[in-house]
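Shown here: the complex without one of its protein chains, the others still in place.
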Amino acid sequence: MDDPLIVVALLLVAGSATAAVAVRDPARQALVLAVLGTVLAVLFTVLQAPDVALSQLAVGSALTPLLIMLSVRKVRRPKRREETER
Amino acid sequence: MTRRVRLLVMAVGGTGLAALLVAACFDLPRFGGDQHPYGDRVVRASLARHTANTIASVNFDQRAFDTLGEMSILFASVLGTVVLLRQTRDEHRAAPEPEQVALPVRRYALLVLPVAVLTGLYVIAHGQLSPGGGFQGGVVVATALHLLYLGADYRALERIRPVGSYEVADALAASAYLVLGLAGLVAGTAFLADFLPYGTFNTLSSGGTVPLLNAAIGMEVACAVVVLLANFLDQAVEIEKEGET
Partner (left out) sequence: MNGWTVAATAALAVGVGATVWGVATGPLRRRVVAQNLSTSLACPALLLLSEGYDRPSYVDLALLLALLGPVGTLVFARLLVEDLAADPPRTWGLTYAVAAFGAAVVIAVCVAAGPSRALVKLLVVGALLIGGNLTASRALSGGFAGSRRG
């Protein structure tokens, strides 16, 4: 554990993962989750696991945000309609 | 069960689990040690079968049965999504309005789409040589197609994405994996055995059945993700409950 690169990557993951739990609004949570995915990929690279890092990048950088944001949009839509009708 | 009893049961279970985990952690090898008994054996086996990327050898040869399980999980979960997110009787489809996209963004999306599809196919094809493989490349190909939704609008995406044929291709790719496994049983020794000639080390055709199983997984994942996103997009963009205008 004396490699500063591993320590930096671990600290970044711990920070962004804590933030992903602490943020309450789902849309903002998806933003933190996207950053967490990138940081996790960096950690896997630093630990010499490029295959896992590639999986994390492929899933975490665009697919997960898209799924979450589409769900948020579906859940929010009726509410917005009511507001415009009023 | 009252709330207090439930909490008590959970506390007992949680304490036991924590104690076991802590005890297990003390017996782990140290972080970053130089003794890798599994790693050495895996590397030796993958070199003997002419597969340059050891991870691909583990995924599609030495532990190919595990990958079959993982593929079935993805297949089943996409199937579940299709059933759950189908259009019900009290819902109707509304045509999505076209989105006004700024010209640089539209150009970027249309330019990057073929590059991303090509990169995904490259990642699948080089799975047994360099980091990557069917899962990663398949996700990239499927994500790339959705640049049409992001850079143009949903109708442009629907034109190149007949969901029915992607569902069929998903099932076909899943069966191709099974058939390759059965071929190993017929031609070789066991289910999912590597029965093809191993080829020249570090070339595209090396590794026996590894590239074929890899390609099957790539197709399965790409089609599964397209179907998954299609159902989410339908729900978010098109399908509305009766009474909503």
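The chains carry the letters A and B, assigned in the order they are written, with residues numbered from 1 in each.
As a convention for this text, contacts are C-beta pairs under 8 Å (C-beta built on N, C-alpha and C of every residue); 3 or more make two chains touch, one makes a residue touch a chain.
No experiment lies behind these values; they were computed from the predicted model shown.
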Touching residue (missing chain; options B:G134, B:G151 or B:G181): B:G151
In chain B, positions touching the absent partner: 94, 96-102, 104-105, 108-109, 112, 115-116, 119, 123, 130-132, 136, 140, 143-144, 147, 150-151, 153-154, 237
Touching residues on chain A - with respect to the absent chain: 3-5, 8-9, 11-12, 15-16, 19, 22-23, 27-28, 30-32, 34-35, 38-39, 41-42, 45-46, 48, 50, 53-54, 57-58, 61-62, 65-66, 69-70, 72-73
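What we mean here is this: only the chains that are shown with their structure count from here on.
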Touching residues (chain side chain A, partner chain B) in the complex: 1, 50-51, 53-55, 57-59, 62-63, 66-67, 70-71, 73-74, 77-78, 81
Contact footprint of chain A on chain B as seen in their complex: 31-32, 53, 55, 123, 131-133, 135-137, 139-140, 142-143, 146, 225, 228-229, 232-233, 235-236, 241, 244-245
